[in-house]
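The complex is shown incomplete by one protein chain, all other protein chains being positioned as in the whole.
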Amino acid sequence: MGIVKEQMLDNGIMLTKAGDLINWGRKNSLWWMGFGLACCAIDTIMMVNSARFDADRFGILLRNTPRQSDLMLVAGTVTHKMAPMIKQLYEQMPDPKYVIALGSCAINGGPFYYDSYNVVKGVDKVIPVDVYVPGCPPRPEAVMHGIEKLKEKIMARGQIELLKSK
Amino acid sequence: MSKIEETKVSKANLAELEKELAFDETRESEPTLKTEELVLNFGPQHPSAHGVLRAIFNLDGEVVTKIVPYIGYLHRCFEKIAEKRTYSQFMPFTDRMDYVSSMHNGWAYAMTVEKLADIKVPERAEYLRVIFAEFQRIASHLLFLATTATEAGALSPFFYFFDERERILWLFERLCGARLTYNYVRIGGVSADLPDGWLEDALAFINRLEKTILEYDKLLLGGYIFKKRMKGVAPFSAERALDWGITGPPLRSTGIPYDIRRSDPYSVYPRMDFDVVIKDNGDNYDRVCIRSDEIKQSLKILKQAIEQLPDGPIIADGVAKDIRPPAGEAFAHVESSRGDLGYYIVSDGSIKPYRVKIQGPSFANLQAFPAIAEGAYLGDVVLTLGTLDPVFGEVDR
Partner (left out) sequence: MSNENIVGKNGQGEKDPNELKIVEEKGLGYTLTVAREDILKAAVGLKEAGFDLLTFVAGVDMPDSIKLTYRVYSSKQKNQVAVIIKTEVPKSDPVIDSLTPIWSSANWHERETYDLLGVEFKGHPDPRRMFMPEDWVGYPLRKDYKDDRMVVFEDYRTDRPGDSE
């Protein structure tokens, strides 16, 4: 499991840190809310849901409301008109919450960086982002990889994160 | 004991009670019974809004009486960007417009520029474009059927349709390396020739889908519950459809055979033998069924196109990287998966277009959404929106 510090096989006891155990639980039940905004939503959010890529097997379940989810997948172009809504939905999510920015548009405006009067240059101008997945659109495998990276990040936070959220 | 006996309802009482509780139509329809109007906000982030539509619904009980849509949440300024890019630099952007049928967008744009600059496209390229446009139409309609089924509450068709769609994406991927934004059509031709063994795989897929689509029809469209849910809901007459400017499958489902492949033929479509599918009720069920029937017609076209595919070059000779069309205007359109998709380009003789106007079918179809869905039940309104199949990259542009 990666969190075991010491194992006493004889009597079936494992020793670990409480923070690690909690983080281990967290990383294995990421319930996500898809924020499908544009093209990326079709190839990432819909595909990881479908039979071929099947994110459910990693404990990643789709919830349609921010109040039940702890991971937000922002897939697509953020516009000035949409930005306040993203912030509002992010604030509705319970702590601890994570954000993955999918696609170049969510990272920095992508193809619409130049000459576009209505595109926000990256979702990180609006909400904090944990993992960036590049691509236009990213392949579904890349999304999976991004989620794995997020899991690593969750584990690395350790005890400090636990105390802070108190 | 006695108390229980008291509460026991005698037979006579029961009859009275039944009479009292009986459904009385005259009483139900009394106009004095008024419910308070409820205003409901829908979107812009909604799992079944097909993107970023925001709408305000006014509800009278369960019936939606008024819909005011708000769009522009995905306005990415394509038309402004086009003015600052050369003709070929704008090509990749077209894929990102109607991202569910990217091939058609690229094709329509390339066709307009070719018209403007008088470029003749080689025959093989025309055939390749037809093949990929039809594959794209199938992929797009499969996505439509999957999402509509999900919205109606049927979850398993989603997996079947996505499985088939994935197979088309493999074919595309082998050809141009991309799954969604292909950038395959180029001004004057196409970017790559077919890899080895591609045609056999494509034919195998066509033969497979020809059989499975009939099964899917039974699974989804033939289902009793699905029929009950969709038939007769939100009907639209041909006159109103034309008045509201609907094109594509929703217009054809009202009985108007407006299909650009036939009414303003382009490319090699005149050589193909296929029918323009029309239905006559224009209700939700027809709008779904017509997509499934169009898939069958597309398969028919694909078979003919693969059979007739000639040899030869795939891109016109001597097309410069920075083409400089003479000053003038051009309009060209194709039948995309959603309807009449056109580009209107004004050139001033320089290497960049002076103005590019995109005529998006989703924009026109979505405009009619209030007219179609007003008067339906709340549960059916989202379904009705789904049957119009708007893609917001194209609505907002």
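Annotations
We just call them A and B in the order they show up, numbering each chain from 1.
The definition used in the following text is that a residue touches a chain if its C-beta (ideal position, glycine included) is under 8 Å from a C-beta of that chain, and two chains touch if they have at least 3 such contacts.
Here the structure is a predicted model, which means the values were calculated and not measured.
Residue in contact with the omitted chain (choice from B:N58, B:Q304 or B:Q359): B:Q359. Touch with the chain that is not drawn comes from one residue among B:I56, B:I256 or B:L378, which is B:I256.
Against the chain not displayed here, subunit B makes contact via residues 71-72, 75, 77, 79-80, 83-86, 115-116, 239, 242-245, 247, 256, 258, 263-264, 322, 328-331, 340, 342, 344, 346, 348, 350-352, 354-355, 357, 359, 363-364, 367-368, 371, 396-397. Residues 80-81, 113-118, 121 are the ones on subunit A that touch the missing chain.
Criterion: only the chains that are shown with their structure count from here on.
Distance from the subunit A centre to the subunit B centre is 30 Å, each centre being the mean of its Cα atoms. Interface residues of subunit A facing subunit B in the complex, by the touch rule stated above, are 34-39, 41-43, 46-47, 50-52, 64, 76-77, 79, 81-82, 85, 89, 111-112, 114-119, 136-137, 139.
Note for the complex: subunit B touches subunit A at residues 44-45, 47, 51-52, 72-77, 80-81, 84, 92-93, 96, 99-100, 143, 158-159, 162-163, 166, 179-181, 392-393.
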